[in-house]
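As you look at this complex, bear in mind that one protein chain is not there, while each of the others sits in place.
Our next item is chain A:
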Amino acid sequence: MKIRTLKLREAHKPSAAYGAANGSSFCSILWDQQARHLVTASSSDSGISIHDALLPSTTPKILRHHRDGVTALALSPNSTCLASGSIDNSVKLYKFPGGEFETNITRFTLPIRALAFNQSGSMLAAAGDDDGIKLINTVDGSIARVLKGHKGSVTGLAFDPMGEYLASIDSMGTVLFWELQSGTILHTLKGVAPNTGLDTSLVNILSWSPDGEMLAVPGLRNDVVMYDRDTAEKVFTLRGDHLLPLCFLSWSPNGKYMATSSLDRQVLIWDVLKKQDIDRQKFEDRICCMAWKPVGNTLAVVDVSGKYGLWESVVPSSMKSPTEDIPQSSKKSNGLLLFEEEGQEPCSSGSLGDNGEDSIGESGPPSRKRIRKRSEFDEDRSTENTIDDYGLLPQRMAPKRAREQLDKGANEELRSTAISVRSKMQEAFQPGVTPVQPGKRRFLCYNMLGTITTMEYDGYSHIEIDFHDTSRGPRVPAMTDHFGFTMACLNENGSVFANPCKGDKNMSTLMYRPFSSWANNSEWYMRFEGEEVKVVALGVHWVAAITSLNYLRIFTDGGLQKHILSLDGPAVTASGSKNRLAVVTHASNCLPSNDQVLEFHVFDIRNGTRPSRGRLPLSPGSHLIWFGFSEEGLLSSYDSKGVLRVYTSQYGGSWLPLFSANKTKKSDENYWVVGLNASKLFCIVCKSPEVFPQVMPKPILTLLDLSSPLASSDLGADVLENEFILNNLHLFQIQKRIEESSSDGRDTTELDDEAFSTEAAQDRCILRLIASCCNSDKLVRATELVKLLTLEKSMKGAIKLVTALKLPNLADRFNNILEERMLNETKDMSEAAGVAVNQGSGLGRNGTSSEVSSEPSCIPSSSTTLSAPHFVKKVVNRGAQKGRSDHNQTAREVQPEAATSGGSAELRTTAAAGNQETSRTSNPFLKSSSNHEGAAKEAMCQRPPSNPFKKSVK
């Protein structure tokens, strides 16, 4: 596209006295209706210049009535009346084109920023830094209405060409649609336009399309956004080569073209229907106002230094002229022909001030030209069909477009693709990210540790990292992001960011930023050519990125490229915790039933192994929306139907559903999952229809109880049954961990304690279940439950319970079970003792593993867990950490002691008595030793008491 230069002529001297300090001031330019005059004004000049468009060399007529710079100009539609607003807070009316001062029509307390006439010229809207928009009757100067609602200074006003609405925009980028009849706000679009702040030389403007179907507003991404007239929904955007935010836009008279000027000093001409720019011109200075010539193919421009010029033949001759097919609503013609037909046609907007239109009309008799023009319009009526097509097109397409727009938004938000686009493979997403919302801060990452938030300004973003625990997490300074990161991940040591590629110029980049490092400048960048990062994950001393080529790239902390693996399919998401990385990929295309087919892989980065892999189950018709590790390190997933699943190695590795939003949910709440621990789900509760949280106000985590999707049983004790299942799972996890750490040779004391307290809790739960079983006469079930009890004491409690409930039959059965168990126990104990003799010092470990292996089955033999090996270990532990005076521990000691199991008590006694260091704890057991059983004693005596202490010495 050729770049031409346009010679500009000075109209107003840039002055440093007022306006912006850099000499730029907001200038305005207007054509009159017949294109015979050009009116210019500058916010740094108190004079208004009326130039003769036909004889540009003649000196302009200058109106010096304001005492300060003129910030706003407006010409009534019939070009008989000129209004000007100024920094001196007044709005003045002049006759046009004569320029005789007529009246000070209104005054504000702060500078005026915007003026607009309605289509009939009967009403003038004025607004500025004051908090209200004044609607002024132009005839008598009475104020018809004050519209209050803007929070910042109003910088743009536009009456709808059909006369029903007024649109206004303020410096904070908020657009309001007012209904003129009632003076109420119809729509509020918050923060849709850039926030121009306090720079008065840059103002937000807005403009209705000449047919009134769309409102053009500068968008946040250096684009023009079109909003629907009635619904205020986004219809489409004009996005192109503007590098900086827009400062002005102007529709061509027929609405086919639009001129936009931007801070990057370019003026672009757009074909609105094709959404394409057709021409551009670069200027020396920023163009702050433009006006299309009402007749002819010319654009008048004025820049911030007060120079104006005419851009002739803007639209290439091959295309339709900008003044061809000017849309004619009846109201518009009413406005134009106001003088002749006034009073005959009802003017819907003029209801506030119809009466006095004639006084304005009188001041300038209709010229021949206008009459000629009218006849032109009459001719145009014959071609009205085509016009209507233009007029209706956007309307008809609006809903469809809006939906497309929505869909696009959903795709952008990465998370909920499958909702909007059915039977499509879910796109990659980062757990804990919220979708882009214009003008708002959003989460790039939200986990149990902290948050990473970003907010896009023009062209760059502002990223903040906050830790929930302000006292412990490192303080991380905010950073400016020139890449436009859309993915991030955070842990204690650092944060990783990545952006997708945008066009050919911006390559996908991965950045790692450690929070503390001994070396300076230890953040690093990786660029990917022809490849795009889809998901990032972070663990201890590693960073992982999955790319569009299905490569899993693993980097070290310092940026060393350590491994590159090929994944089986396109990535969906990934999550890291310590040295484990879990990746979800697509296994195949969607099923016809819209079910995603996902696969997960768990990698152990440190050891270079893949401990588990398999299919990732989802609820039918749903998609994955959160994926991560629980605080205990269990892999968990949450799908869009609100089902949380946790991966366990039970049944050879399977996913257990542990939470279902449908069961707990109040109808108007959505849960946005952040994490979970053994018994609670951490989430942010969002009021419907919102599905994700906002950054401000700071969201609060809500704890929800995990609950398996139990069938509603005839027992009526759902809570207990749920607790039973969760406890079982918990026990299983603990045992697995004990197994792991003991095979690693690590100390399992704490895990043992935890296992013990969970067992006790489980017994309590079972006892309550037995009670409810007995109450509802489910005796077989009660017997099964008794067999699951771990502690002897609990079994005795169960027997007491059924005796109290007058079920002697059941009590007998329970007694039999107890006896059987004690028998087994003694048998096991003598075996264990024998083993102990043989194995010597290896007993401790052996004891643990035998306990582990026996517990999952849990039926009669489970009491072995309580007997010899377990307690030997306990005493040993106590010896090892004698100083510990833990509440729990003493409580725990008392509990088994009360259970008058001869075997265990005796064992403890012998063990404790030998251990001189633990004199505190030994006494109670000495006492209890009197009531043990003879058989057990014998078994104990066989056992060499030295074994446990060998271990404690070790």
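Convention: a residue touches a chain if its C-beta (ideal position, glycine included) is under 8 Å from a C-beta of that chain, and two chains touch if they have at least 3 such contacts; residues count from 1.
The rule is simple: contacts and distances are computed from a predicted model.
Novice: Given that one chain of this complex has been left out, which of "Beta-hexosaminidase", "Elongator complex protein 5", "Radial spoke head 3" or "DNA replication complex GINS protein PSF2" is its protein name according to UniProt?
Specialist: Going by UniProt, the chain not displayed is called "DNA replication complex GINS protein PSF2".
Novice: For the chain not shown, which residue from A:Leu55, A:Ala519 or A:Ile700 touches it across the whole complex?
Specialist: Here the residue in touch with the unshown chain is A:Ile700.
Novice: Sort through A:Ser182, A:Thr470 or A:Asn521 and give me the one touching the missing partner chain.
Specialist: A:Thr470
Novice: On chain A, where is the contact patch with the chain that was removed from view?
Specialist: Contacting residues on chain A, toward the hidden partner: 467-472, 682, 697-703.
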